[in-house]
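For this view, one protein chain was removed and the others were kept in their places.
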Amino acid sequence: MPTKVRYPIGVRPLLLEEAARRRRLETRFVSMLERAGFDEVVLPIIDYADPYGGLLDARRGYRFVDREGELVTIRSDFTPMVARALAPSLSALPLKVFYRGDVIRCEASRLGANRELFQIGAEIVGDASSDADAEAMLLAASVARELGVRPLVVYNDVSIAASLDRDTLDSLKTKRRAGSPAGPFSKLIDGTATLDDIASFAPLAATRLREVQRIVGDRDFTLQPDDVDEPGYYTGIRFRIYDAATRALLAQGGRYDSLYGRFGTPAAAIGFTFTIDAFEEGA
Amino acid sequence: MPTKVRYPIGVRPLLLEEAARRRRLETRFVSMLERAGFDEVVLPIIDYADPYGGLLDARRGYRFVDREGELVTIRSDFTPMVARALAPSLSALPLKVFYRGDVIRCEASRLGANRELFQIGAEIVGDASSDADAEAMLLAASVARELGVRPLVVYNDVSIAASLDRDTLDSLKTKRRAGSPAGPFSKLIDGTATLDDIASFAPLAATRLREVQRIVGDRDFTLQPDDVDEPGYYTGIRFRIYDAATRALLAQGGRYDSLYGRFGTPAAAIGFTFTIDAFEEGA
Amino acid sequence: MPTKVRYPIGVRPLLLEEAARRRRLETRFVSMLERAGFDEVVLPIIDYADPYGGLLDARRGYRFVDREGELVTIRSDFTPMVARALAPSLSALPLKVFYRGDVIRCEASRLGANRELFQIGAEIVGDASSDADAEAMLLAASVARELGVRPLVVYNDVSIAASLDRDTLDSLKTKRRAGSPAGPFSKLIDGTATLDDIASFAPLAATRLREVQRIVGDRDFTLQPDDVDEPGYYTGIRFRIYDAATRALLAQGGRYDSLYGRFGTPAAAIGFTFTIDAFEEGA
Amino acid sequence: MPTKVRYPIGVRPLLLEEAARRRRLETRFVSMLERAGFDEVVLPIIDYADPYGGLLDARRGYRFVDREGELVTIRSDFTPMVARALAPSLSALPLKVFYRGDVIRCEASRLGANRELFQIGAEIVGDASSDADAEAMLLAASVARELGVRPLVVYNDVSIAASLDRDTLDSLKTKRRAGSPAGPFSKLIDGTATLDDIASFAPLAATRLREVQRIVGDRDFTLQPDDVDEPGYYTGIRFRIYDAATRALLAQGGRYDSLYGRFGTPAAAIGFTFTIDAFEEGA
Amino acid sequence: MTMRIAIPKGRLQEPVLAVFAAAGYDVPTASELRTRRLVFARRDVEWIFVKDCDVPVYVEHGAADAGIAGLDQILEHGCSAYQPVELPFGRCRMMLIAAPNTPRLESVATKYPRIARQYLDSRAIHAEVIPLGGSVELAAVLQLTSHVIDLVETGETVRIHHLELQEEVAEITPRLIVGRTVYRTATQRMRELIARVEEAKDVYITV
Amino acid sequence: MTMRIAIPKGRLQEPVLAVFAAAGYDVPTASELRTRRLVFARRDVEWIFVKDCDVPVYVEHGAADAGIAGLDQILEHGCSAYQPVELPFGRCRMMLIAAPNTPRLESVATKYPRIARQYLDSRAIHAEVIPLGGSVELAAVLQLTSHVIDLVETGETVRIHHLELQEEVAEITPRLIVGRTVYRTATQRMRELIARVEEAKDVYITV
Amino acid sequence: MTMRIAIPKGRLQEPVLAVFAAAGYDVPTASELRTRRLVFARRDVEWIFVKDCDVPVYVEHGAADAGIAGLDQILEHGCSAYQPVELPFGRCRMMLIAAPNTPRLESVATKYPRIARQYLDSRAIHAEVIPLGGSVELAAVLQLTSHVIDLVETGETVRIHHLELQEEVAEITPRLIVGRTVYRTATQRMRELIARVEEAKDVYITV
Partner (left out) sequence: MTMRIAIPKGRLQEPVLAVFAAAGYDVPTASELRTRRLVFARRDVEWIFVKDCDVPVYVEHGAADAGIAGLDQILEHGCSAYQPVELPFGRCRMMLIAAPNTPRLESVATKYPRIARQYLDSRAIHAEVIPLGGSVELAAVLQLTSHVIDLVETGETVRIHHLELQEEVAEITPRLIVGRTVYRTATQRMRELIARVEEAKDVYITV
């Protein structure tokens, strides 16, 4: 019988050149985040599934029952794990932490889906201000820039969704303009809504976006108010960073102010996560 | 229902000070190994169990059946994984590689057993000489020294065991001197055997040990010819490095010349693995 | 390596005499239940865990993640499975069904805990009357009698618990009389409560118990109004059948009027389950 | 969230009519097998995978790691389980046993593959004679007949395969006549081989087949000497029973004289297994 | 940057190109299309002509920025692209089909195994799905399967085979689909495309 | 039927028998108890004398109908018996103990591994539990473990070993325990036992 | 009983029918085949005409007794039928194809996802497989994927798209396939079919 040469879905070894490339990128990320005042937390590669309730997508990650009969998942998303790890001992806030490591996903193949994903992320815990929003977004953009990539940051505030009626939300999810009557909702759908329009139905989000926009500016940053689908655990600002040249998705982030409360210690938080392998192609 | 605060057996998060300490040690290890000419390989945290046959201790590691119906293990020992990863593409030898990462064990509690283990290891592939043995042992000892620990390296050649009759082997395993008749075997058991005695029944091992002893010397290195129990995948030199002050086990290593052949490409190899958390106490 | 002779926790083969004994009992049970107008349903040995929510005790049964990534349990309790199987197609009510088969439990050892359990049970779906309660109880008792065992049926209505304050409930659970003031609650705790006393705080349960008591009588049936701990999915009458001679627990049963609703089709139901192996000792 | 109505692959409940139909068939089978002098053994629905080595097809059955870290399979084939259960206590031979129950398979869909399979089987342990071969085949055929089905029994002796060279075997597996030179092998391939031809290269099998043929006759029984692919654990006679009218496969069987030895007590054995659900369509 | 638009070859190709032409885009001519070429660069649009079932694949993976795809193919591929415009032609129904008096749904032949599986699961029907590549109705005729799930336009095929429609699985229309990444990173251009197709979509039926 | 009652040998034996005597039961005499006999039949009660940690085992499995057991043993065995009477003597505390200035809780020696594990889990402390059979405090002195969880009555042992009490894990009292099955099947008799012990329980301290 | 034989529509239909005719079977005429009928009863043979990829499905499930299928379809369906006769025409190769100088195999577009996966696994290549329905070579041209696995007859399509052949995945021939159950239960009839096709198989090329 021949030795099986394949690896399980979602993982593979990195041999010499690839490993060196990953480590070079890792070293530069870590030093940038340290200079920015972030401290490392190290998160376990497995954890119980139950404490996360619906936070983790059960279809994405490896899951198994351990010897105690508990359902265990292999790490497939860092952000909820950071909250669970830090929540019990949160004290001096704000806290700036970063993390790094692999996430493993076993979902059926879509493009890039079954590549191993080495991620580095950072978050600011305990600062609910728009300054923190902007700090996180600017830091993420400058990290990309330092690695030689021109970032394109697309952002929005997902709390807008809470102000929308079901029809408008459905329209935004498919981008289909069912004959909704003229007005701010209709403008949101066809992409012509201004922050003043948004203020008419989601004043807090509009204010927040205005403040953030003022700080981050327009260069490399694009506000896209109709981008509200699938907020997941995000509760406010949500952003994605693309490589402006290749449109590769480099990082994702946003504000998740209710996540720490899930683990016993309410705290505002905003963060972002880079997928290093996306860079390995681009940079 | 209160949030479950515990983590699965074998893992826990490292918060700020601990994470920083681990990273400092990691950085020093990596730079020492790089200076010594070793290149990194990155190994997956999970792999199929079948290709390893009996190489992995099924009782130690997490195991589960994945969505393809295959038995998968979470990494509990690096050495066989390095061999499986490198074997298909071995070319220019000797090859010097290092690796780092967590191993996770779920075995029932013995001291230290259910701590998460962060390990860094290195190996020389494709050099069967005693010079390579000595190089690996000296490198490991100097790594420990640079981290402020006085190493005590205890070594032997486990191939001695193949020359022993069943009774002698049993005696060595319990250290009980059943009334074996005087002679080299009996001296092996009571600890008075010299390399000349060993040469009388295991000439190759004796020669190998003599050469290694000549290079590594006696300072910090102790030859212990009666230490032959449980060779596992080791086939020749086997060594353990203790902290001379605290007797904490810092690293293990040895020669495993038949491991690469298991994965299709026979190649000699010697290596060692440090458990970084052992240092965190000692250094 | 010797062949492993042991079987997994909770199962073992039955060889010739034991198998014959089980089949004799099975045949008699089935013919009694058929004569009483019950039809068989055959339930799968595995099922998804999610549809049951908290209905199954996760610690008792084998659980694993299947190839679709879904959490699956091996059958450890028939009653919820009957409801899930019948609920989608319930039509002509009342429906009288019986079932038979093994349940497998992997819980840590308590007496009898890790024996394989062959069970036969029956239930009346769609009849909320106290006549149905009494019918189920009388049928279960007569089944035991026909198998040569004098039954001792201990019963109560667990809905009493809903009328109790926390302190009284705690007292009932430990049977400790914290100095509760005299009154019906105190009489419930010290075992002197009459149905009139119970009527003062739980009138529906009292009426139900009175009607049931009228039908089943006192011979072999004991009303025990303080037996309210751990109702599980039971909502009304709850009974246990002991062998009057050996005190072995032969069967359990009761009313679970909210169980079918969990699976989409509300329907009252009362049933009982015999553990055949308990008989194998007693009969 | 709607209640999930689906069941795991390979299982589903049988409601009233289906359950009654299955039980009727089960009762008739059991009484026929009892009349023929067979005693029941009851086999667990789960068992460790390791004792079976390669005997079970890992791809077919559900497998999972239990709380002791052992790989467990859900029953997907009765025959090896019977051997493991009986082997430690085999005494007065020959022994005639039968068994019944579900087997569950989770393999990807081919025709009938993901139906639940209720099986009833029987075997004669400790009789290596061709009389036992014929007895098993005749019993199986008469069982089918009593259930109203005209059986078509196709049989062969798979030990023929051991006498064949690689090319002939490959030809038999695809039924492709690569230009093999004229002779008994070539006649085997094109279907014209007589028992005398077979005797020239596989004398024992030829003798055995001749004896069996003499007893079972030609009515309803067809010898097919070229049917040697995939013997699995079979070592001699191998037969399949089809419904002569519909060509549905009703039962499989054969001789597996090395199976009991795998579990510590060598014993000859021949048996067959009916899949009851195949009858539910046909009868 | 040019924009790459995937057009499904076959039945929908002509009306779809008519819509794009009406929307002001420079589309390949009929004679060009009679060659074997599948890729046509026009000013800032690259038109690619692929099999209808492959349009969602190209858009999902970002190899095309937009395309026209039937809901059948969108669902079958679990395609996450936006579906901003529903076209007013090519409407048909995905149906459960069987011979009259077929007793029980035991197996289903289909070109849409994923949709069929979801349909059966949602009804708790334990049936086997057998994927076929073509002539699906034949499967019910030749008793490969008890039922068939397939697209039905006129119902002619079903009648010819003496089968009958049993239940509607889904209503199918062609849609303009736009990839999420390109929508986020080239928002203005994509919104313009959507607006222009939205406005021109009725041209084919009104002509 | 006789009733079988399990009495813990040792420290609690004397006061417990005094309570049963005051409750009107015919208990073995002191001189009888000085023999090696462990089982005494008296009218309708069979007294059995077992190690304190085994009382919950006998009652849980129905091999004794009732008994006296400390909450420590009840919890350690996950005993599901009813605990109708709490006795007013023999009270002590289960404590977390360590040498002064012990930096971090890394491991715990204890005779109560189940209780210790639950205590640590409830506080999310990742520490090893090392079960010992006796002289548990010594483990902290000899640095087998960083901490100890043990019963503390007077605190004398802790002081002698220069250790300090750190946190209370549980308050421990002896209780009358009654098995669930016997309570259900011999209800009257068990209720009478409970009532009589309840009434007599103060005799030992008031004497 | 009649025997049902599945014929693949398209490219192979004509030579395959010629072989069956030469083998003495009464096959449908060319004019009959020009109708939309797919099923033809002839004496004791029922001919059914299905998509080439569906032939193994019909035979595997026993809905046809025998048929003609390419090895590509046999492998892709994991079809377990016997393959007693290899036809001497229609031979082609399944190839790994890419644009010149493509750096690394990262993803493969193919109509044969199962074969592609096995090929990649056997070489320990961690690449994504993207199933397509047609115009597979286009995927490499438009950079949907780095590579393509497809059947190659003349190589014309590969050249047109400026791609190059990299490695042979499998050699493909059409085969007579016979179901296992029918072979076992109607052995004589099936052996006769095999013998007649074996004898007649060269008719098409020798004509």
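All chains are identified by letter, namely A, B, C, D, E, F and G, in their written order; residue positions are counted from 1 within each chain.
Just so we're on the same page, contacts are C-beta pairs under 8 Å (C-beta built on N, C-alpha and C of every residue); 3 or more make two chains touch, one makes a residue touch a chain.
Computed from a predicted structure; not experimentally measured.
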Which listed residue (F:D54, F:D72 or F:D150) would be found touching the missing chain in the intact complex? F:D54
Candidate in contact with the missing chain, chosen from F:A18, F:L105, F:A124 or F:L144: F:L144
Omitted-chain footprint on chain B covers residues 110-111, 152, 154, 174-177, 190-191, 222, 224, 227, 240, 242, 244, 247, 249
Since one chain has been left out of the picture, which residues of chain F touch it in the full complex? 4, 9, 36, 38-39, 48-54, 57-58, 61, 63-64, 130-135, 138-139, 141-144, 160
Mind listing the chain C residues that contact the chain we can't see here? 5-7, 12, 109, 111-115
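Definition applied: only the chains that are shown with their structure count from here on.
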Given the two chain pairs D-G and D-E, which is bridged by the higher number of C-beta pairs in contact? D-G
Copy of A-D's interface among A-C, C-D or B-C, judged by over half the contact pairs being the same? B-C
Chain A to chain E, mean C-alpha position gap in Å, rounds to 33
Of all the residues in chain B, which ones touch at least 2 other chains? 5-7, 12, 64-69, 88, 106
Can you list the chain F residues in contact with two or more other chains? 124
